[in-house]
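All protein chains but one are shown at their positions in the complex.
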Amino acid sequence: MLEIKDLHAEVGGKEILKGINLTINPGEIHAIMGPNGAGKSTLSYVLSGRDGYEVTGGSVTYKGQDLLDMDPDERACSGIFLAFQYPVEIPGVASATFLKTALNAQRKFRGEEELDAMEFLKLVREKSKELDIKDDMLKRAVNVGFSGGEKKRNEVLQMSLLEPDLMLLDETDSGLDIDALKVAADGVNRLRSPERSALVITHYQRLLDYIVPDFVHVLADGKIVKSGDKSLALELEEKGYTDISAA
Amino acid sequence: MKTLSPLAQKYIDRFDSALETLPGAGDRNISTLRKSGLEKFSKLDFPNKRIEEWRFTNLASLTKGPANEDQPSTPALKHDAFKADYEVVFENGVFSKEKSRLEKLPEGVRLTSLAEELGGGAVFSLDEDDNRALIALNTAYMQDGLCLHVSENVEVPGVLAIRFVTNSSEPQNIHIRNRITLDGGAKLTLLEEHEGNGHYFVNPVTMIHLSDGAELKHYKHQNESLAAYHIALTDCEVAANASYKNFTLTHGARLSRNEMKTSILGADALSKLDGAYLLDGNQHCDTTSLTEHKVSQNVSEQVYKGVLAGKSHGVFQGKIHIFPDAQQVSGDQLSKALLLSDEAQVDCKPELEIYADDVKCSHGATSGELDEDALFYLQARGIPTDQAKKMLVAAFLGDVLEEIENDSVRQYFEVLSASWLERV
Partner (left out) sequence: MAVSQETIEQVNSVSEKYKYGFVSDIESETAPIGLSEDIVRFISAKKEEPEWLLEWRLKAYRYWLTMEEPDWAKVNYPKIDYQDIYYYSAPKVKDKPKSLDEVDPELLEVYSKLGIPLKEQEVLAGVEGAANVAVDAVFDSVSVATTFRERLEKEGVIFCPISEAVQTHPELVQKYLGSVVPYTDNFFGALNSAVFTDGSFVYIPKGVRCPMELSTYFRINAAQTGQFERTLIIADDESYVSYLEGCTAPMRDENQLHAAVVELVVLDNAEIKYSTVQNWYPGDENGVGGIYNFVTKRAACRGVNSKVSWTQVETGSAVTWKYPSCILQGDNSVGEFYSIAITNNLQQADTGTKMIHLGKNTSSTIISKGISAGKAQSTYRGLVRMGRKADGARNHTVCDSLLIGDKCGAHTVPYIENQNRSAKIEHEATTSKVSEEQLFYCQQRGLSEEESMALIVNGFCKEVLQKLPMEFAVEAQKLVGISLEGSVG
């Protein structure tokens, strides 16, 4: 599904990613762990196509296509979903309008019929109920006045609505209490299927208790320094990043 | 003697012959008034950039010679007309009885044309201390306009639309003078619309007086030809308990200026001025407001938002003036501009002049481009860039349009803004 080869990237002239290699097959869940400043968030932004994150070397192939050649919205329509570490507040744009526009843009891209207001509402209500999210959130402007937990839940709601093929979760656990964490993890787990993959970026092992990964990678100073199965995460928790990176 | 601008000279040269054809020609009082207007104008000339109030707006392209012919006479934005309950139509600055629909107007509303009034001996005056050249010129050359009087406690249901439609194959200058008076407790909702084709200069001057407890909702939609000059001045006096609520949507004209002067003369009065300007190409739009709190215990509010594309230039100047002893006054003002292109420009001068201490005043001004984080967030959900930008611009405008209390007008302005966005 996703093949990253020797990926180098800069932000503001400073090299952050220094040669990443990673292959994610359909159905696999990969976790990327690492200390602050290792380049975790940069990786998620490079994959989702944010301006100002300049790729200086290497390649990324997604479903056989050159991902780096695509605009952010094309990537999203092709099934890449980034759950933001800090979801953006957009005053004046109602959540419902935003979600409907996004969903229909993606459906249109795939050549599917666009949903009308009624169909959309029905779908959203269904998903909200599944995730135990109050649908009055839909009336409010996107993320405006949401608590940290609400923002993260909203990300998960969007994800379950848009049904992506590749989920990028950027520190989805930060700022969440244990109950909110469970809801978020539940949202991700519901989407798990043999066709769907995920890249879970996290600083702590805690989230991986709920979203169990197939592979765990340690990112340090812009490179993957160690890979393993889920036991690596536990090892990290115990020994800390310094020891592992040095090893 | 200083040299006047060519256009000012033209006005002066043809004044004597114009006097004979302008309405009220037979009335000596009117002729005297026009003459004093011209005299004042000939001392002032058109304002230039050396005058503080005009530092950001240059009228040279209008006053230095014939209208700029290379400017395409693009028709204004096409849209479905607003369905008003009553309609007054002026064609090329002249009242059209045939096109107006006034039969449903309730009793207690007197609506006539200025030409009629001037012919019938009505009294107009020119404020000696007023040094606004365009008011003086308007006084000399006023040709027609709306004279509206609503009697005490008459509440006019629905919306009264006043349409100024200009279709000129040749450059022309139109000087409109409106006079609107609401007696105590009267209520009215007004939609003033300007649209047209071709090269022309229109100069509407509107004098509004609101007596105790009167309420006027005054909506203005300026959709002049993109080759036109639109310089409007609106003066409004607000007595105790009265409220004046104005919302101006501007997206027309090559160069426009909407100058508003509100004098608050009583306690518990409200002046609320809001607006949105949407500019593209070489358009220039200047919003200038002066709010005078002359006595204690009243409120003024202002919110203006601008969206600027192409090489357009937006100007906002707003002054809140609190007179000595005008205590317990609150005056707030906010101006926000969104620049969509590298060549657009915005100048802003929010001003406070305060001579009383028990007051609460504030102003805020921001300017910048679309929020990149928000844009990326929308894109990351699959919304194409173009559409995402439009959503964000619409959201930016959304909260100022919310200020419009009349539902049908608000929806109308929302549709207009959306179709403007589609065109950009």
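A and B label the chains in the order they appear, each numbered from 1.
Definition applied: a contact is a pair of C-beta atoms (placed from the backbone, for glycine too) under 8 Å apart; a residue touches a chain by one contact, two chains touch by 3 or more.
None of the values given here were measured: they were computed from a predicted structure.
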## Note on the structure
Full-assembly contacts of the left-out chain, visible side only, are chains B
### Task
May I ask which residue of B:80, B:170 or B:357 touches the chain that does not appear here?
B:357
### Query
Of the residues B:19, B:207, B:365 or B:421, which one touches the chain left out of the display?
B:365
### Touch with the omitted chain, as defined above, among B:344, B:392 or B:416
B:344
### Query
In terms of residues, what is the contact footprint of the unshown chain on chain B?
52, 324-325, 327, 337, 339-342, 344-369
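To be clear about the criterion, only the chains that are shown with their structure count from here on.
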### Message
Report the inter-centroid distance (CA atoms only) between chain A and chain B in whole Å.
### Response
50
### Query
Which bits of chain B are touching chain A when the two form their complex?
371-374, 376-385, 387-388, 391-392, 394-399
### Query
Along chain A, where are the residues that touch chain B in the complex?
48-51, 71-73, 75-77, 81-82, 84, 87-93, 97-98, 101-102, 105-106, 109, 141-142, 158, 162
